[in-house]
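Here the structure is laid out as structure tokens; the discussion comes afterwards.
Here the complex is missing a single protein chain, while all its other protein chains stay put.
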Amino acid sequence: MENKDLVQYIYGIADNALILGQRLSELCGHGPNLETDIALTNISLDLFGQTRSYFQYAAQLLGEDKTEDDVAFLRTERQYKNVLLVEQPNTNFAYTIARQFLFDVFHLSLLENLQNSSDATLNAIAKKSIKEVSYHLRFSGDWVKRLGDGTEISKQKIQEAVNALWRYTDELFHLTEADKVAVEGRIGVDTSQLKDAYYEKVEELLQEATLTIPEEKYFQKGGKQGVHTEHMGYLLADMQYMQRAYPNMKW
Amino acid sequence: MEKNWPLWEVFVRSKNGLEHRHFGSLHAADAEMALENARDVYTRRSEGVSIWVVESKHITASNPENNGELFEPAQDKVYRHPTFYTLPDEVKHM
Partner (left out) sequence: MSEAQIKNLEEMFEQRIANDEKIEPKDWMPEKYRKTHIRQISQHAHSEIIGMLPEGNWISRAPSLRRKVALLAKVQDEAGHGLYLYSACETLGISRDELYEQLHSGKAKYSSIFNYPTITWADIGAIGWLVDGAAIINQVPLCNTSYGPYARAMIRVCKEESFHQRQGYEIMMTLAKGTPEQKEMAQDALNRWWWPSMMMFGPTDDMSTHTEQSMKWKLKRKTNDELRQQFVDQTVPQADLLGLKMPDSDLKWNEEKGRYDFGEIDWDEFWQVVKGHGPCNKERMAARVNAWEEGEWVRDAAMEYAKKQEAKKLNKAV
């Protein structure tokens, strides 16, 4: 597999961690109470840690003295390959939790497979990240249950969030060209194979949370090709501000 | 209805071989959450390998007003301590 293809494959995984980490970091200082604030920030820190491992590897593959920060901050919107789900805003705590849960179930099964990658670096990152993501899933799954089987208000809010985000779940299982090359090279994971188990697991927990499984039939896609929702531009404007306003400086 | 999350006491074992030690307290709605919160709040810098949580209201504490009757009677039982017994210096391994 050529370096440029491998880099594209890495973006497809790492950009999810970066963008979701960024979204969660926006909440630091604004959580429903201190304990939950601290917990969400821990998840954000885990995701940024993973991002850095992937991007340091990508930078090395790119050569030309590229750094993790070039990769993180200096691409244009179309060059980010995260799924649409993770860039959705923190509309309220229910959205934050639903987004986290719907991503965590996928993320964990992706990593469980990626730890068998023939690429030693990816395989090592996956092994380390699995422990973190298992905890994320435990946290988000528990909260889905609390909100679902909590009060009338919380049930309504989490149901609404799950319904609204459901249309972004199918994209998790689409294969890009980079994915296909990586799968052929035994480096990447064929995520299309993870789909049935994903919905089974998600639906099981939603039922336990006394929630209704959405019947959405129309799914959104595009993130993996760099065609994002309108939220993404603002997120990047914020995240890239310093690097864009003061180019070529060390911080 | 009591809406505030109750208070929990957190005990952490820093490493195997050591006892659990009281680290502090926090609020949580249930035991599961108390454990998770304790992990997030009190072991951010790898301070622990095991956590106990107990809802604060379940702890029965002695009253400092009774400290006299509770703890002072032990003070004159010097014969419980090895230094109470005089042995010549020649005696080894004791």
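A and B are the chain letters, set down in written order, and residue numbers restart from 1 in every chain.
Rule of thumb we're sticking to: a contact is a pair of C-beta atoms (placed from the backbone, for glycine too) under 8 Å apart; a residue touches a chain by one contact, two chains touch by 3 or more.
Everything numeric here is computed off the predicted structure, so don't read it as measured data.
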| item | value |
| --- | --- |
| Hidden partner chain, touching residue among A:Gln8, A:Thr36, A:Asn82 or A:Thr176 | A:Thr36 |
| Touching residues on chain B - with respect to the absent chain | 1-5, 7, 24-27, 29-30, 33, 41, 44-45, 61, 63-65 |
| Residues of chain A (touch criterion as defined above) contacting the omitted chain | 22, 25-26, 28-38, 41-42, 44-45, 48-49, 51-52, 55, 68-69, 72-73, 92-93, 145-147, 149-151, 153-154, 157, 238-239, 241-243, 246, 249-251 |
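FYI, only the chains that are shown with their structure count from here on.
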| item | value |
| --- | --- |
| Chain A and chain B, separation of their C-alpha mean positions in angstrom | 41 |
| Residues of chain A defined as touching chain B within the complex | 33-35, 38-39, 42, 138-139, 142, 146 |
| Chain A contact footprint on chain B (complex, rising order) | 5, 26-29, 32-33, 36-37, 40-41, 44 |
